[in-house]
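Input: a single structure, listed below in structure tokens.
For chain A:
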Amino acid sequence: MRDAAPIILLLVVLSDLAILGTSRLSSCIRGLAAQGFLLGLLPVLIAPQLSVHAVSLAVGTVIVKGVALPWFLSWAIREAAVRREIEPIVGFIASQLLGALAVALAFAIASRLPLHTVQPLLVPVSLATLMIGFIVLTTRRKALVQVVGYVILENGVYLFGLTQTESVPFLIELGVLLDVFVGVFIMGIVVFHINREFDSLDATRLTELTD
Partner candidate 1 sequence: MRLLALCAIPLVTALVVLGVPVFRGRRVPVALLLVVAAAHLALVISLWITPALPALGGWLAADPLGLAVLTLTSVLFLVTAIYIVGYLRYEAPRSGRVFAGGLLAFLAAASVVALSHHLAMLWVGMEATTLSVAPLVFLHRDRRSLEATWKYLVVSSVGIALALLGTFFLASAQGEIGRPLLLPDLIAHARELHPAWLRAAFLFLLVGFGTKMGLAPMHTWKPDTYGEAPSLVSGLMAGSLTSCAFLGVARITEVLAAARLVSFAQPVLIAFGLLSLVVAATFIIGQRDVKRLLAYSSVEHMGLLVLGLGLGGVGAYGTMLHLVNNGLAKGWMFLVTGNIVLATGSATAAANRGLARTLPASATLLVLGLFAVTGSPPFGLFLSEFTILRAAIDGGHAWIAVIILVTLAVIFVGMAALVLGIVLGTPPAPAGTARRIVPARESPWLIAGPIALAVIVLMLGVYVPGPLQDILTRAALALGGRGP
Partner candidate 2 sequence: MSGAGLIGVGILGAVAPALPGIVAKTKSVLTGRRGPPVLQLYADLGKLLRKGSVYSRTTTWVFRAGPVVVLVTLAVAALLLPLDGREAPARFTGDLVAFAGLLALGRFALVLAGLDTGSSFEGLGASREVTIASFAEPTLFLCFIALVLATGDLSLSGMLGTPLAAAWPRAGASLSLVGISLFVLLLAENSRVPVDDPATHLELTMIHEVIVLDHGGPDLALILYSSALKLALFGVLVVAVFVPRAGFGGPAALALLFAGLGVVAVAVGVVESIMARLRLARVPQLLVGAGTLALFATILQVG
């Protein structure tokens, strides 16, 4: 089972790049759901022995990131009934290139960091996911896609967290998951209000507050 982890990690990076590339909102959310599931599997694969802690963490992640968040986001899309395509500020090709650059950079940095965890691939993938999440967040116009970007960024951090599963007690993991969920939940409500107020999800129109 142990050798499956690297494959899963690669799939996670692929899902990142896919989300970067999609031009449709629904496929973007499906990508996010897929990533959620993959993340859910990882704790079980990585943990040295099948402790209750690892299993419960896996189940919690799958429920929150695999099921709840994507369902909630798709509900928001239906509610908002908004045009479904994504228009990035910098254009698709550019964001793809940026994504690739991010992955390369992640692996470069990870190689220099003093690693002592069991799974060598884990840190570079987490940094890559983190950077790609940041890119999605800063280059997309639609508020909803920005939320997706934020969740990907959170996934990156979560991945890095996996290297410390035994030191970070379960209660804290649960707190982190809960916080992420409530955060996205509130963002969703705000997105809903943005849509009602501006009858479009284009966050770049939000430039009324100036000095």
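How these were chosen: all candidates are chains of the complex that A comes from, given by their letters.
Here, contacts are C-beta pairs under 8 Å (C-beta built on N, C-alpha and C of every residue); 3 or more make two chains touch, one makes a residue touch a chain; residues count from 1.
All values reported here derive from a predicted model rather than from experimental measurement.
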Query: Pick the candidate touching chain A in this complex: 1 or 2?
result: 1
- prompt: Hey, which residues of chain A end up touching candidate 1 in the complex?
  reply: 113-114, 116-117, 130, 134, 137, 143, 146, 150, 153-154, 156-157, 160-161, 163-164, 167-169, 172, 175-176, 179, 182-183, 186-187, 190, 193-194, 197-198, 203, 206-209, 211
